[in-house]
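Omission of a single protein chain aside, the complex is shown with its protein chains in their original locations.
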Amino acid sequence: MSPESPALGPRGADRSVALCGVPLRGPVLNGSGTFDAIAARRAFGDALLERFPFDLFVSKTITLEPREGNPPPRLWETPAGLLNSIGLPNKGLEGFLATDLPQLAELPVPLCVSVMGFTRDELAELVERVDARDEVSLIELNVSCPNVETGLIMGADPDETARAVERLRRLCTKPLVVKLTPNAVAPGAVAAAAEGAGADAVSLVNTLKGMALHPRTRQPWLGGGSGGLSGPAIRAVALEQVAAVAGSVSIPVIGMGGIASGGDAAEFMAAGAAVIAVGTESFRDPAAGRRIGDELAGLADHGSGKHRTEGRAPAPDRGQGSGAHADPPS
Amino acid sequence: MSPESPALGPRGADRSVALCGVPLRGPVLNGSGTFDAIAARRAFGDALLERFPFDLFVSKTITLEPREGNPPPRLWETPAGLLNSIGLPNKGLEGFLATDLPQLAELPVPLCVSVMGFTRDELAELVERVDARDEVSLIELNVSCPNVETGLIMGADPDETARAVERLRRLCTKPLVVKLTPNAVAPGAVAAAAEGAGADAVSLVNTLKGMALHPRTRQPWLGGGSGGLSGPAIRAVALEQVAAVAGSVSIPVIGMGGIASGGDAAEFMAAGAAVIAVGTESFRDPAAGRRIGDELAGLADHGSGKHRTEGRAPAPDRGQGSGAHADPPS
Amino acid sequence: MTEARTLAPPERRLAEVLESRRVGAYTLITAADAGGPADPRPGQFYMLATGAQWGGGSTERPYLPRAFSFARARPRPGGGADLDFLLEDVGPGTHRLGLLGAGEPLALVGPLGAGFGPAAGDRQPVLVGGGIGTAPLLCLHDELIEVGAAPTVILGFRSGAHAEAVALFEREVTLSTDDGSAGRPGLVTEPLRERLEGGPPATVYACGPPPMLEAVRALCAEQAVPAQLALESGMACGFGACFGCVVPTREGYIRVCVDGPVVEGARLRSALVAGGGDQG
Partner (left out) sequence: MTEARTLAPPERRLAEVLESRRVGAYTLITAADAGGPADPRPGQFYMLATGAQWGGGSTERPYLPRAFSFARARPRPGGGADLDFLLEDVGPGTHRLGLLGAGEPLALVGPLGAGFGPAAGDRQPVLVGGGIGTAPLLCLHDELIEVGAAPTVILGFRSGAHAEAVALFEREVTLSTDDGSAGRPGLVTEPLRERLEGGPPATVYACGPPPMLEAVRALCAEQAVPAQLALESGMACGFGACFGCVVPTREGYIRVCVDGPVVEGARLRSALVAGGGDQG
């Protein structure tokens, strides 16, 4: 892992930033679950490492036990978006640590491992075991799932989120990122609760809950029944939530949701994101992350990113877009 | 008002349905605030009445006092969607009753008046005064606003919604429709609360909260700071919420959100909507409602609509898409 | 001012592109609109989209139709009109429309809005256009000539390439360009002031970028000359449905698409309206 080596972009400009103290060669991450660097290396070979599209690699979310994922079909194309019901297929903690992590450590960028648990004990075990590995720089908690003990969706409820983070914070030496769910009334309140409980950063948005029907049978198309919406279709929603959250916390915000260009990335940073992540756009172009990073660096006005990383950048207009998460009176 | 006269569609098929006891010549409504029949008559003349695109006309939301609305710019185009911050400009209750209502009564279809109040007393006055007018067939409560007394967004909280509806139900002789906000964790729970408090129907979705920045200044583009997202971009989200709500109540559901074709309309009906509404698509074509109604009638499989109106049509798959509003584990 | 409003059919229809050609920096599209009225009023506009592949560019836009003044309309023998639109490529919508070729479908709704009204009393018409704001003045100029009026035409452009649009006018044009590459260098307000101060009583008809319109409005107010200003604003629907296209007036917000686009200068405090072309 040598985050410094390819730090100079095509223009030779220094794009390096730090996220929770972890130095990155630039501000572009992948969204968890939207890039499998191991599979991509099978398709693209070592050229992938030489021209690696991201500055920090986030693993697909892993769970304690292995999961097959949801039955197919898992994908549905929407206007300017994608609905998926992948269902978190993964090798489970043991399989991940034994098989995947050593391969991911070969990537030229630092690593963040995304974890999800269905009980607080599961989460604790995941975080402790991942934290023990040197290959890992950050840990991301994906809390977009129901807590099977309380029935509440962890990430939709400020108290539930705070309780989970509080315990994990003590178990873990690495920076802890909490990935918020957008399917909440007040993401800013959840983010503030996470910060209060010791989270080092928050990331958002995850996918919006959505559904599609089979064009002929009118039964749910997706094997999982409903799914999560991503892509440009949700960009305006994501940008609003990023601004609202950035206005509510002083830890760094990792912004994502439909980012497809350097201009989009600059907008998320203007809304208060310290760094940004690219998800669905990578499906259209595996090099999207690199292109977006280059475009962003080429924009004069996006702010260097540097001064934004160890604290919150100001939200564009506190009184208007970023305060209470009330509905627009349209 | 003669809802029977043009009841036969181009194919001569009877499309008539009843919504809360109000007979309609077909199942296509407009979304509140997306069609101003009075302005449209200035542009299109009486041809508009002869080929009126909707089977029930829903007024733009009115408030007790007149409102200028938000400062421009009020519109932002997104990928397959529209972000607006109109801000409920309207003449206020008195102006509406005196000036607009008599003109709307000339439309060839029944009328639903949409009202919003910022206190429970305001809502009560609006509902009582509108209820007293013979021209009005239904009343829709737009609860996507904060209650200035409690600070809670009425439509995002089941208890708050129930309290509002309970009082209004007693004041009003006409069917009461509650328009839910999509910016809630569990629209199904809010809908069930509305039903329990006496609502005769629910409508959804309203716009999703979103934001756009000025491409050059990176300040919020919209005069209102943030805005509401509509159009095909949100269709999958709307469909999921309609299915979830239809699975939670037995009163009729008015489904909307990005409907742009008869196939889309059929999907919302398959998901449990009794009737559907067209919003943003009317901006692309003022006759969109009529086209969608014709396309829907031409589809063999959408169900006549008739048997769906006085009760809930079954949601497609209760176990999967329509139950608890948990996040998709993607 | 009597309202200059020809009614539109209440639905979107398809016209056939007959020709698309370059006029200097602009594109002139001619389309056969068999389903619309033969007599739209100068200053009215149409909402346009391509009949196919609208949208899906690199930004996934355009999604909504775009507003365009018709530049000329010629009644068609079988009914309807052949419509000319003059386009400036400023974004994904105008760019896509500029790619249209003969035979391709153009989707349209219109004519919409209130056009230019007759001149008050026996005042002489003075047409003032800036850039693409020239478009609605072209048909107004034709119409005035037809009724025997002798309109003064004052046009300003960014550059000589843009100024080539002058060739579309029958009457002699007083031309200025920002860079002096054609006509006199400077703004249209200079020749306008000369005409208003030196000539017979005038009614001004103007269309152009907000700063120009505002300069014209202020000058006319100062000279107590009636002015009819064709405004622009970002639109979603074009027929009053969305309340999105408002601009402030002395009496509050009005919708440019139904209450305008042509507005009497006296109704405005300023023509520098948010939501207009100055937003980009």
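Lettered A, B and C in written order, each chain numbered from 1.
Following the convention adopted for this analysis, contacts are C-beta pairs under 8 Å (C-beta built on N, C-alpha and C of every residue); 3 or more make two chains touch, one makes a residue touch a chain.
Bear in mind the structure is a predicted one, so any value in this text is a computation, not a measurement.
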Note to self: Given that one chain is not shown, what are the shown chains it touches?
What the structure shows: A, B, C
Checklist line | Selected from B:110, B:232, B:247 or B:293 as touching the chain missing from the view | finding: B:232
Checklist line | Identified contact with the non-displayed chain, of A:81, A:155 or A:182 | finding: A:81
Item checked: Residues of chain A (touch criterion as defined above) contacting the omitted chain -> 33-36, 38-40, 42-45, 47-48, 51, 53, 60, 68-69, 71-75, 77-82, 84, 86, 89, 214-216, 221, 223, 231-232, 280, 282-287, 290-291
Check: Considering the entire assembly, which residues of chain C contact the chain that has been omitted?
Finding: 52-57, 60, 62-63, 96
Check: Which chain B residues touch the hidden chain?
Finding: 80, 232, 260-261
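Assume only the chains that are shown with their structure count from here on.
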Note to self: So using the touch definition from the top, which pair is joined by more C-beta contacts, A-C or B-C?
What the structure shows: B-C
Check: What is the distance, in whole Å, between the centres of chain A and chain B, each centre taken as the mean of its C-alpha atoms?
Finding: 34
Checklist line | Averaged-CA centre spacing for the pair chain C and chain A, given as whole angstrom | finding: 47
Notebook entry, point to check: Can you list the chain B residues in contact with two or more other chains?
Noted result: 33, 78-81, 84, 86, 215-216, 231-232
Checklist line | Residues of chain C whose C-beta touches two or more other chains | finding: 59-60
